[in-house]
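Removed from the display is one protein chain of the complex; every other protein chain stays in position.
Chain lettering (A, B and C) follows the sequence in which the chains are written, and residue indices restart at 1 in each chain.
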Amino acid sequence: MSGTRVIDEASPLTQPSPPRGRGQGEGAGPYSLPGDHGLHRQLEKTWSPATGPLRWFMQIDHHVIGKRFIITAFIWFALGGVLAALMRIQLSRPGNTFLSADLYNQIFTMHGTTMMFLFAVPVMEAVAIYMIPLLVGSRALAFPRLTAFSYYMFLFGGIMLYTAFFLNIGPDAGWFSYVPLASPEFAPGKRVDIWSQLVNFTEISAIAVAIELIVTILKQRTPGMSVNRMPLYVWSMLVTAFMIIFAMPAVMVGSLYLLLDRLVGTHLFNVAEGGDPLLWQHLFWFFGHPEVYIIFIPALGMVSSIITTFCRRPVFGYTAMVLSQVATGFIGFGLWVHHMFTTGLPQSGESFFTAASMMIAIPSGIQIFCWIATIWMGRPVYKPPLMFVLGFVAIFVLGGLSGVMVASIPIDLQVHDTFFVVAHLHYVLIGGAVFPLLGALYYWFPKITGRLMNDRAGHVSFWLIFIGFNLTFFPMHKLGLIGMPRRVYTYLSETGWGQLNLLATIGSVVLALGFLTYFINALVCAKRGEFAGANPWDGPTLEWATDSPPPHYNFIHMPVVSSTEPLWHAPEHAPLVTGLSTTAKEVLITRTFDAEPDHRYTYPAPSAWPFLTALATAGIFLGLLFTPWAFVIGLPIASLMAVGWFWPTTPQKEGDAPQDSATASEAVA
Amino acid sequence: MKRVLVVLAALTLISCEREERKFRQTPAEAALQKRERLVSLVAGPYTPDVKIDGPYAYNAHGISEGKRLFSWYNCVGCHANGGGGMGPPLMDERWIYGSDPEQIFATIVEGRPNGMPSFRGKIPDHQVWQLVAYVQSLSGNVPKDAAGGRQENMQVRKQEQSIPDLEPEKAPAEHP
Amino acid sequence: MTIVLMTGIQSALNPAGVQAEKIARLWDLFFWVSAVVYVLVMIFLLAALLRRRPEIVPNATSPRVRAAVSIATGLTVLTLFALLTASIFTGRSLSDVPERAIQIGVTGKQWWWHIEYDDTDKSKRITTANEITIPVGMPVTVHLQTSDVIHSFWVPNLHGKRDLIPGRRLTWTFSADRPGVYRGQCAEFCGYQHAKMALWINALPAAEYASWLEASRKSSKIPSTPEERKGQEVFMSSPCPLCHTIGGTEAAGKTGPDLTHFASRRSIGAASVPNRREFLAHWIVDAQHFKPGSLMPSMTLEPGQLEPLVVYLESLR
Partner (left out) sequence: MIRRQTIDVGALPDHAFGNRSIMWWATMTIIAIEGTVFAMAIASYFYLQGNEETWPPADTPLPGLMWPTVNVIILLASLFPNHKVKTAAEDMNLGQVRLWSVIADTFAVAFVVVRVFEFRELNVSWDSNAYGSVTWTLLGLHSVHLLTDLIDSVVLTVLMFTRHGDEPRRFVDVSENCFYWNFVVLSWLPIYAVLYWTPRLL
């Protein structure tokens, strides 16, 4: 990062952007060569998405699937939000009969399950599905058909859960459904089975996306982007993907054990026959705590991207930031027992976990200090994405501190399973993940839709969300301390919790208004927002080098990168990669550490097989709830679908037609 | 599209019924117990023998409550866990006093010779209907997805879900 | 006897026992340290935002900023280390259990608490529900078991919470330093009526505690008035004896709460309904109204049976 970067006042960020036509087709950005127009038309044809009546089911392009993923995740978020509003109405005053006890138990379980399994993890992966190929300068996400498969598994899981909920079979044992309340004797019917199957759906979807992200980040970076030049967001997604790989199996085994206990009569959690309910808690929380970091670490990456662009300088301490992300990932696996401090485990074991739980505050602290240092040295531009990041810092630091409090055993004995923990988890999840997500969506909205979101509405929505959030969740700290337990459908007036709950309900109305403003702003501006060119914010990373919305093949020529902020360091002199076939969907595979070009790989054509495989797998999962024979019948069908998916269709043509060789694009600058 | 809605409606009915949490005795149950009869002889013209399902026959919560009451009201004392002891086994296809829900109801409320006590006034009626549903599930006569799973104590027999549906034996000629 | 409305009858910020006191002190330390840290971070953030910037922003990081970040990180590590040691010391001091303590068995059931004062001499055993009476100043050890799902015994004014887990017998020791009535509640989600599974702790001075012990050891009062005798007869002929026990009578059901000294309790349905005549009558006829899903069935009584039954139950001091 040599030389001083002069903040030119004329940068498009600080001025209102001049009106521009709808994305200029072949992209006259810094990485183009004269004569690219012919290539663009050819590539557009080769990489064109599926056509024909069944095209909706055949799409495998990471832009199409990424956008669908984000929209579906936000639909679940809206539904989860409505459920939260219902809960807040029920708790607004003592002895309220708005919701019955049974319905309230279903609603708070659905709220938790939707937010954790159907929104938080998938939406962070959805944004990565869309943005990672652009950020690493690749033409596509690895294993595109697997992307389609993971989207459909996620979609079918959500549909199953909400159909069950509307049929009064919504799970009602909490989002972590402790045994023996979730075991067959105390949870009759199919409610908890639906919960366990949903966990299977979403974890297969999450693992599939994690595999793609790891392979894309490690093997498809543009030449020159060695590991120490990867943008921080790409680092955060790599760490998250590895955490998913090692965390999800624990809940996979856990939900399998729960299903076996409930359907086949095994005794894994039955104390009388040698089982142990704490085995469930260990298995679940070994996954549970890394999962909240799987939700949080992508947000760290998003904050770094936003701060880099809106403070007009690279983030301070790149290596410290990367090491902090990796450290958070590792330590995240070592502190799951802090969810079980009140279960009477041996004291010495528990204090180890207190130390680990406090230690994880250090990497987060380092990141906060580095961001503040970046703001100190940079020149902040107060656009909504930066506002959301500042909201993030204000709220997450408070959430982190209440986390340190909850890490101490004596204090946790008082506040565990109370509204203090409800406040803490919302501060670190909404504050820590949703705020950066809203900022990042605002920041990448022009890249995804080609149009800018309205700034005024952005600021209004930020302040509504910020004030509404604090009004709702700050009183809950006090509620927890004055004795209000979690998951109570009502409470008596003599407990004195009425006023604070009413205040929280009012706050939740403001919060809901804020989210509504943000979503209306997004929906309206998607169609009628101001046109955004390739780089409306003068951003430094590669996604701003191509059109908005980017063509299906992302880059005609992959640039050779020489820094973490390629677009800020004379991009027009960067050497370009040529020679990738234009008639086959070819992607450049580069070496893992120094991103040297290694070989070319052709990606498959769009196909409906992933959809059918997902349908068959969903059929097996649903059938398994009713009879074990569903596996015996379902496995052959699913295998056939998978064979169809894997089977090569057209014979590979040797030697393509007009090779995009260097001579053809000999150009005089 | 209409067909899908019809299927969905049917699905709603069955699953709603299974997952319903009926905490209170519904008026329907109160009316039921007035209708059980012991003999087929009837004064006056022929009155049809109305086939009724117990209110909890398809209800998972009702059956699991029946299972709890089966041990709380000490039915296990004589019937063990369905295998029989002092009292007759309840898991086979042989029904001495009839396998219809209202006949089981009458057995519990009226009592039977050779040791079955009468629980009239001792067990509230909706709980008797829950016991009826559970007794039916002991010989697999309730839908599999509503029947109970394993219990939280020693494994004494197969879980109700795995008990095959035993067709009740045709009752031998009417007792003289 | 109305429930005395004291603010903070179930609050960790209003400690009335030595354990809750220690935790409250640790909480104050954590609270103030966190408040200071939060304010400092916010000040740095605002300073970073509002400072006047030089014309050309040098790209290279100034050593001053690098030093500031490393100092801040160092301070974070030190503060965390200090908080950790404070927490471990408090934790250790909480866990030394005094030898001489009153032993009380608490069994969590779906949605109420079964309390047993054990004693080698069988006649001295006391069984009650949803209320624990303890002497002021004396440590009390509760032996926590559950007969169904996981519950969590939590009386914030006295001590933190401890789960009741099937197959485990956990003990929890606390003591009350000043007489009073403290409310506790189940803190682990346990089903339909988790919200109304509360209990009362009556801390009595030593003398009053002794007389309470004496009174509780006696068996139930023999009905004296004709209406009480009618009430007892109604009780014995309806389903009640199959679940409830009344010491000194044939009613010996073990699955419901023990009613021997029912009238001396301050609430019905695990502290969810005040123990007054009109509530008692309504509870008997329709318990689902107060606790939908509760395992207490609604009784259908002939007209003229309810009144004597209520009178009889009210007489069981």
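Following the convention adopted for this analysis, a contact is a pair of C-beta atoms (placed from the backbone, for glycine too) under 8 Å apart; a residue touches a chain by one contact, two chains touch by 3 or more.
Predicted model only: the values in this text are computed from it and were never measured.
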Practice problem: Taking the whole complex into account, name the chains on display that the unshown chain touches. | Solution: A, B
Quiz prompt | From A:97, A:347 or A:602, residue that would touch the chain that is not displayed | solution = A:602
Quiz item: Of A:270, A:470, A:517 or A:617, which residue touches the hidden chain?
Solution: A:270
Quiz item: Among the options A:127, A:214 or A:300, which residue touches the chain absent from this view?
Solution: A:214
Quiz prompt | Given A:250, A:321 or A:503, the one touching the chain that is not displayed | solution = A:250
Quiz prompt | Contacts of chain B with the absent chain, listed as residue ranges | solution = 150, 155, 158-159
Exercise. Could you please point out the chain A residues that touch the chain left off the display?
Key: 33, 142-143, 207, 210-211, 214-215, 218-220, 223, 245-246, 248-250, 252-254, 256-257, 260-261, 264-268, 270, 273-276, 279, 282-283, 286, 557, 560, 575-581, 586, 588-589, 591-592, 597-602, 635, 639, 643, 646-648, 651-652, 659-662, 665-669
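One rule holds for everything that comes next: only the chains that are shown with their structure count from here on.
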Exercise. Express in whole angstrom the distance between the two chain centres, defined as the mean CA positions of chain A and chain B.
Key: 49
Quiz prompt | Where chain B touches two or more other chains at once, by residue number | solution = 21, 152
Quiz item: Listing for chain A: what residues touch at least two other chains?
Solution: 102, 180, 186, 271-272
Quiz item: Where on chain C is chain A touching in the complex?
Solution: 3, 5, 7-13, 20, 22-23, 26-27, 30-31, 34, 37-38, 41-42, 44-45, 47-49, 51, 53, 56-62, 65-66, 68-69, 72-73, 76-77, 80, 83-84, 86-88, 90-92, 94-95, 110, 148-150, 152, 154, 156, 159-163, 165-168, 170, 183, 185-196, 271-272, 292-293
Exercise. Show which residues of chain C lie in contact with chain B when the two form their complex.
Key: 148, 166, 192, 237-239, 242-243, 255, 286, 288, 292-295, 297-300
Practice problem: Under the touch definition given earlier, write down the residues of chain A that touch chain C in their complex. | Solution: 1, 3-7, 100-102, 105, 173-174, 178, 180-181, 186, 271-272, 276-278, 312-314, 316-317, 320, 342-344, 347, 350-351, 354-355, 358-359, 361-362, 365-366, 368-370, 372-373, 375-380, 390, 393-394, 397-398, 401-402, 404-405, 407-418, 481-483, 485-492, 494-496
